[in-house]
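Here the complex is missing one protein chain, while the rest keep their positions.
As written, the chain order gives the labels A and B, with residue 1 at the start of each chain.
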Amino acid sequence: MEILNQWAFIGMFFLLAPILPAVPILLAAVISPKKPNAIKQATYECGVETVGDTWVQFKVQYYLYGLIFLIFDVEMVFLFPWALAYKQLDFFAFLAGLLFIFLLSDALVYAWRKKVLEWV
Amino acid sequence: MNFGEGLTPEAFAFGLFTILTLGGALGVVTSLNLVRAAIWLMLSLFGIAGYFVLLSAPFLASVQVLVYIGAIGILFSFAVMLTRGMTNLKERFNDQWWLAGLAALTAFVLLMVGVIVPAFGNSGAPVSDQVTTTVDLGVALVSGNQYVLPFEVASLLLTAAMIGAIVIAREDD
Partner (left out) sequence: MQCDNIINTLAPCLVQSGWNGDLANFASIFLGVIILATFPLLVTIVLIWFERKFAARIQDRLGPNRVGPFGLLQPFADVIKLLGKEDITPAGADKLIYNIAPVMMVMSVLLIWAVVPLSPIHVGMDLEIGALYIISVASFGTLSVIFASWSSNNKYALLGAFRVVAQLISYEVPLALSLLIPVMLAGSMSLVDITQAQAGMWFIFVAPLSAILFFISSQAETGRAPFDLLEAESELVAGFNIEYSGMKFALFFAGEFMHVFTNGVLMAVLFAGGYIGFGGLENSIPLLGIVFLFLKASVFYMLSLLIRNAIPRVRIDQLMNFNWKFLVPVSIVNVVMMAFLLKVVQALGIAPTPELANDFVANIPQTLVLFAGNVVLGLLVMNTVSSRIRKERLQESANRAIVPMGAGD
């Protein structure tokens, strides 16, 4: 019950947190003048009319950063319980953690050597 | 806490998360715009995080948000935006969607029969009365006689995944 009360609080927070910032937007929507026209609503590109599709293709670079981030994110999922229990664990736990981190650092070193981390 | 007969807050929350999960999933398969589909997917995954909370697994709920919404969701958006012309599909690729639907339906029915039906009449669900915390998870992960091997293999797998991704993405060298 206590646990669910905790999460009821968090759940309520998730419900109310978007409402609070939405209030000024709604207020502004009521108060502010509305005189739209085609030029005002045109896509802003420093006065030049927009050419072609918005969907210019992006470099794979961004995706690679995303991938490396994902790997480290998943690593974090394993490392947080490890760090949490660390004080009660023996020296073997340190070695296990060390091996885990070492294996992952390999991936970072590989990415570095393959110049994936260079911004081009 | 009990709002009226039968409708406990847990049941209410369960209903809410079910709507989020199933509604999100429905949005994924029905929206023709891939970015919108990705957003629907995030909503669906968020509902699943809610399930984890209801199952008293806050760590997994947090991981669900961190990894699936925060990382994989973003990666999906990147992937969608990287593929030109995929963002504003106006028509379906082919007319075999019913085949996929049929396959999915069959799998669903099989799962229902296999998993859910045996659970009925067995309301004393096999829930362990032992409360496990995230600390226990940490201890189990690095104890020699428990999960230390999977722990290290997971690391190896992640490394392999990353190297594989780099090799595929960088064809030039």
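Operating definition for what follows: contacts are C-beta pairs under 8 Å (C-beta built on N, C-alpha and C of every residue); 3 or more make two chains touch, one makes a residue touch a chain.
Since we're looking at a predicted model, the values are computed, not measured.
Colleague: Take the complete complex as the reference. Which residues in subunit B touch the chain that isn't displayed?
Modeller: Touching the chain left out of view, subunit B contributes residues 1-3, 35-36, 39, 42, 58-59, 62-63, 65-66, 69-71, 73-74, 77-78, 81, 133-135.
Colleague: Since one chain isn't shown, list which residues of subunit A touch it in the complete complex.
Modeller: Considering the whole complex, subunit A reaches the absent chain at 5-6, 8-10, 12-14, 16-18, 20-22, 24-25, 27-29, 31-36, 38, 40-46, 50, 54-56, 58, 62, 65-66, 68-69, 72-73, 76, 79-80, 83-88, 91, 94, 97-98, 101, 105, 108, 111-112, 117-119.
In this section, only the chains that are shown with their structure count from here on.
Colleague: Taking the complex as given, what residues does subunit B use to touch subunit A?
Modeller: Residue list for subunit B touching subunit A: 1, 9-10, 13, 53, 56, 58-59, 63, 66-67, 70-72, 74-75, 78-79, 81-85, 87-88, 134-139, 141-142, 144, 148, 151-152, 154-156, 158-159, 161-163, 165-166, 169-170, 173.
Colleague: Show which residues of subunit A lie in contact with subunit B when the two form their complex.
Modeller: 1, 3-5, 7-8, 10-11, 53, 55-58, 60, 62-64, 66-71, 73-78, 80-86, 88-89, 92-93, 96-97, 99-101, 103-104, 106-107, 110-111, 114, 116
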